[in-house]
Every structure is written in structure tokens, then in C-alpha cells.
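Before I ask anything, here is the structure I am working with.
Here the complex is missing a single protein chain, while all its other protein chains stay put.
Labels run A, B and C following the written order; every chain starts at residue 1.
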């Protein structure tokens, strides 16, 4: 389908089947425990897709579930954590310690700049971040690996002397290479059938991830009909020309939060952290909550109205005020 | 005053006196005939400030009036034009042809990247634009001039071989140096007393200009009281931490347009273009419309209710539909 | 059928625009061409401005690319960074067709919109690049509006503002630019295209009643005229849309 098509709405399974393949290079939006594209991630796990090459800045739940389910071979990442629920993502940690996952470490800003470089169509962007650190010196992906994969740049990064002498009181900068994922998954509050997107609250690096990507699958809380998003279009962050598929998935970020719609579910995230620590329990978790449900709607039904009502966002604050998060 | 102060409201004359000085490096927001900070520009002209070093991407009316009034010594610019009213700004053109104005030419994207670099705190940013063109080869400011002014980078730009080999199918890029103006002037639709700003419609490069600058003077159509701009704060483009002065100036962009408030005034812009072509008439123009009015409010009164009503924005479209623009 | 040369030029440009194009417009006739294409032959094309407006619904013709008329009913209204990134981006940029104009053009479609005379002491100063150099650098296809005058079709530009094919078939690659460059030049007399092999301009079509030699007389350099055919004039339907829908105030036409 053309990116200029006016109706890109499709079922989630079809969008995943069309745009996510074994071994493909994939980016996911959101941040730690907020607006992760969980419905899409669960669909990928159920589809049995393997050997993904993941690009994220600070992702938590989505990354950990993809890794836990064995979908991921390599990850370029700044931070794998789910806030207070798992300071380091547990399946992420286990996989690395077991040598099952290849990792390339960057900082959050560097990953964001890499997406921005992809979106801008330049091979790199500069920052002063990481000078003098092991992020510069230690490369998770060897030069050999980099040479063997045409989708990877030849270098993790490079340090450049400022060609403008000391302009900006800066003697040198770190250049980080652009990322152009095969596909990016985002969950947003509002999208229309063509794919125009409106994100409320923080946008993290979703916009850069979206625009850097060859293909873009958007799940949304609200599918806006007609011209609704053309009013005050300066509030839209992603125009439809970047989008390949639009899927209407209420609660599509659950169990992570979606500002002004629902909070994260502390009960789910805590139970997940407990299960993730133990291989047996983790298998049970997957069987019950991922493989054991047909789709995201079924998961939400299984969680039940009472719990879902409990995390409903308060319209004033955008989160579930006074939610028991202990 | 601290940039973290909660009330930065002051009269326009005071803001100009505090932040705009002879010879200072200044950027102006807006684009050709839209949202130029005209009230601030007229105040600068009336204050007799000279030898400004201007940074703009595509500015029209504001640049031309500053040049026409003899305030500007140097300009770094991509485009000096006022749309169909003056395909090339007339006083800008005359000043250059008379050798009265030193110019350094960039493209629009390059100027925007230069502001972005300043905002990001990096010495340069890369683009593929202008490779093979005279923008690369011909420097308006000599190396000698550049060496003599510590506020100028040593080079106009530089061409760099891609350190990531052919990553991004790119063999080389142009690096353009950051701009950090002493002061930037913007006109926005809404600001609060602390300086949080909300721009409706296109933001041009205003946000990057604002954040690149050491000081920032904002004029606004509507001064929002209390917490109004903290609701849906994801619609604010500039947080108050960048702002030094807030001035409430209704019609502050007149005779240029301000989306959702008023259109440009075709009668004013046409009369201006006629006057600008002739030195005698231009003197009359300045005496009548700039020096001859005490402040912007007086200018608006002189234009009169009928004409101002005629350019009032239609709430549906944001401009004055069916305005006679011939 | 009565029509002006400006109407002819607009319609010729509109016909080049396809439904799956993102159209970069400047001020003036290029906007009108995009509006016409959207009404005539490419209703789904996306009109897009360097100021950041994407898929603007133009109910009235803008007088500048920053006119508030480009902000109405867009798909998104960002800023310059968004717009130029869309063009430099390898995915979306490949869909963009640029429409440019200039004071001078050479045989390889390089453009000057900066100065006439010495850059350091110009006889005539123009507006400068604006987004012209950016578009010309980034996008795979562009068309150029020109007045056919000898002082404008020059052997040697006074200043190269916007790169066309530079010095020939390998010019853009050698300079480090993406492939692409101008596809055609639309003038008040003719349509010129660029030879696939040499990247030099040739006469592709002349307007009804115009002799190929008359076109050559308006140029400092000579081009191949052997492929010239007569260009189909605007139809009654095309003209009606132009005059009644796109520019009823005749601000551009």
C-alpha cells in the first residue's frame, strides 16, 4: 500500500504479518512503562517472529517481553528498565548474562540522535555526550559483524575534531550513525484512517523513530473519523505520509500507561517481575497472558473490568490518581 | 532577570533597551509575511539601534524594514522576500547593490540547522544540501572578517567526507556552524507571564531560534494569565526557561499575518513596496508609519478599525477569507 | 481556445504531477500548478511547503509559502526542520517532486536565484536560495519555471544557487549529491527536458505556433531541437478549473 493512501486501517495481525519479518530491524516507541506498543509486541510474539534486531532508547516492558519470548537476536539500546518495577529489565538481563543476546550500548540522547539522523536523511549527528567513556571505547558489535551485515554501519560511532576550531567552545564531538529501521511500532492516543497521529503528553522519541523508519505501524486508542485531525493540525506530530498501517487497539499500550487514557497496571508489572525471575514461572506467564489469549482484546477481558477501571486516567491529571502502586 | 523568573512581563521599549544593543547579533522569527515580530522591529528602529548583525532564514518584512531604516550592518540569510508583494525585498536589494550591507548566503535548511545546532549546543550540524553549489564556494564574509569577530565561526561551512564510509548512501556532507544570537525576537499567539509560549499554525524555525539565543524577547497576541498554558502543555513549543522578556502586543505582527488572529494587510504591504522603490517616498513612509507613531498601538489606531476588521481571521480557516489581495 | 502563456505553463506543469507525488511548491505559479494538478489529474497528490505545512487544503491561493492559507486543514503543521527532513529523508524524499524558478539557468539545469554580476559587488541582487538549493539538492525529480529570455538561459551562471545536473551525467554523484536533478523546464515558449545520457537540456516541446528556432533565439546556448513536438494546449476543462477554482482573483494568472 502506498504511504499516500487515505485508508490504511487493517487488523493488527495483518499489519504485523506484512511489515514484521524474521530478522528484520525494528524500533519500538514509548519509554520504560509508558506508551509501549504492547498489543503489537504480543502479536509479534504470538506470530513466532525470531531474530529481530531491535533499536530502542529507554524501553522497558516491550523490550523485555520480546526478549523473554525469544524473538530478539540483537539490540541497540540505551536503557533496559521498567522504573521501580524492574530497575534492570529481568529477561533482558538474563539473556545478556547467558550470552543469548548481542548488545550495543549507547546513551539515550545518542539513540535519539540516531533516529533523528535517520529521519533527517543524514548519515550521522554530533553530540558531546560520552567523550571519555567506555561507550566510545567498547563496541558490542565487532567490526567483523558490522562488515557482514549491510544494514549496520561500519562503526559504532566516531570522534571528530571540531572542523570549526573551538567554535561553540567545543574541541571534539562524537558522531553517532543514523538508524533506518525496517519497521517501527508506535502506540498513540489518536490516529485517523490515513495515519495522521496525535500524541498527548510526552512524545519521547516516537516522532523521530517513526520518520526514520522504512515502514511504520501505528496502533491507536482512538481512531478518528473524517477530518477530525485536520483541525488544529499543528497538534499532529506525524503526518500520514510516513505511515503504512493504522490499527485501532483500545488499551494497546497495556500494561504500560497511556497518558490521559489509563495508567500502567502495577499489579501486572509486579507479577511480571516476579515471573520473569524464574524460567518456569515465566513460561507460565507466557502461556497464560500471551499465548493463552487470542488477541489484546481478550487479554483486557481477562484482566477484567474492575482492574481496568482502577487504572482509568483521571481527566484532570491524565493518570489514575491515588492508584495503589506499592 | 533570571530566566527562571515567574513574571517577565515588561513594556516593549524596556525589553528592547535591555536586550537589543548597537552591534548585537540578533535573530528574528516568522517567515516572509507571517508572524514577523514587527512591533519589536519598529521599536528597535525608533530606538535608533545601529550595526545589527542579523540572522534569518526566509524573512521579508522585518528584515527589509530594519535594513531600510539603517539598523543593519551584516546579515546571514537564506531568502529576503515578501512573497508576491516583493519577490526580492526592495531595501535589502538596494542596500546590497549599494554596498551598504554585508551578506552571507545560506539555504533555508542550512540556516535552520544552524539555529538548531545552537539550540542543541553542538558546534555544527550536517546536511547534503548545497554540495556542488556556490553556497559552498563563495563566502560573503572573508576569513579576515571572521578572524576579527569572535562572535563569528572561522569558516562559513565545511565539506566532510562521511566518516561512516557510505552509510546512508552518502559520500560527503556539508557541516554548517551553530548560531547563538545575543537576542532573538519572536511574536507568538499565546504566552504567559513566565514566558511559556504556544504557537498556532506553522512554527517556522521560531523554536530553534528561541532556544539558540542567549536572550529571548517574546511579544504575544494574548497574554495568558495563571495556569492556562499548563493545561495540555504538550501544545507549548517554548518553555519559560528560555525566555527573558514577555510583552503583550496585540497585532504585534502587523502588517504581517498572525494565524488565527489576522491576515497580512495587502494594502500596507503594497504601499510599502511602492515606497521602498524610491528613497524620497521611503523617507516619508518611515516618518509617517514608524517614527511618526509613538508605539504599535498608535500604528494600529492610525490604520483604523475598518482596515483592521478587514484582515480579521475567519475562525474556520485562520485567515481573512475573500480578502481583496489584488 | 483562448488561453494565456501563463495558463499554458501552469497546465503543462500540472500534467507532470502524479497521484503518488508529494509536491514541493514555491510562491506563485508553482503553487497554482500544484492546485491545478490536485483539481485535474492528481487529486491525491500531497501539496507541501518548506515552511512545514504538509497536505495543505488550499481554498485560496497563497501569496507566499508562509501565508496562513497554507496552514489550513493540513495533515500536520510543523516547521522548516520537518519540511526539509521530509525531502532529505530517503523514504519520503523519493516521493517529492520539486517546482523551482530562477533568474538564470544553464544547459545542465543549474539555477541562479542569488545575484547578477559579481557576487561580491552584484549588479542585481535577488532573494537568494530560500529552500531552492535544499530542494534541488535532495529530491529525485524537479521541474523549473523560466521566462524564455537570452539573459536567463546562460552559458555560465553568475552564481550557482541550486544544483541541477552540475557538469553532466556524473556531476551530482561526484559532488556527493543524491541522484536526481531537474526533469524539465517549462517556459513561456516551450518545454525542455534533459537527455538521459548527457544530462544536457533539449527541446522537448513547443507551444502551438512557436518555431523551434525562435526558442533557440532566446538562449545563449544551443540545444538539440530534433525531438521537439507540439505541446497540447490546455483544454476547456483545464482552463475552467484554473480560472474559476484555483485563481478566481487572478492573483497569479
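One rule holds in what follows: contacts are C-beta pairs under 8 Å (C-beta built on N, C-alpha and C of every residue); 3 or more make two chains touch, one makes a residue touch a chain.
The structure presented is a predicted model; accordingly, all values stated were derived computationally and were not measured.
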Visible chains in contact with the missing one: A, B
Residue of A:107, A:196 or A:236 touching the missing chain in the full complex: A:107
Touch with the omitted chain, as defined above, among A:207, A:224 or A:246: A:207
Which residue of B:18, B:158 or B:237 touches the chain not shown here: B:237
Candidates A:43, A:82 or A:213 - the one touching the absent chain: A:82
On chain A, residues whose C-beta touches the chain left out of the figure: 30-35, 57-58, 60, 77-85, 87-89, 92-93, 96-97, 99, 105-110, 112-113, 116, 127-135, 138, 140, 159, 168-173, 201-208, 257, 259-260, 263-264, 266, 313, 317-319, 321-322, 324-326
Interface residues of chain B (partner: the chain not displayed): 2-4, 6, 119-122, 180, 194, 196, 211, 213-214, 227, 229-231, 233-234, 236-242
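The rule we apply is simple: only the chains that are shown with their structure count from here on.
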Chain closest to the middle [Cα centroid of all protein chains]: B
Separation of chain A from chain B, taking each centre as the mean of its C-alpha atoms, in whole Å: 37
Separation of mean Cα positions, chain C and chain B [Å, integer]: 27
Two or more partner chains touched - positions in chain C: 71, 77-78, 88, 90, 138
Two or more partner chains touched - positions in chain A: 120-122, 180, 234
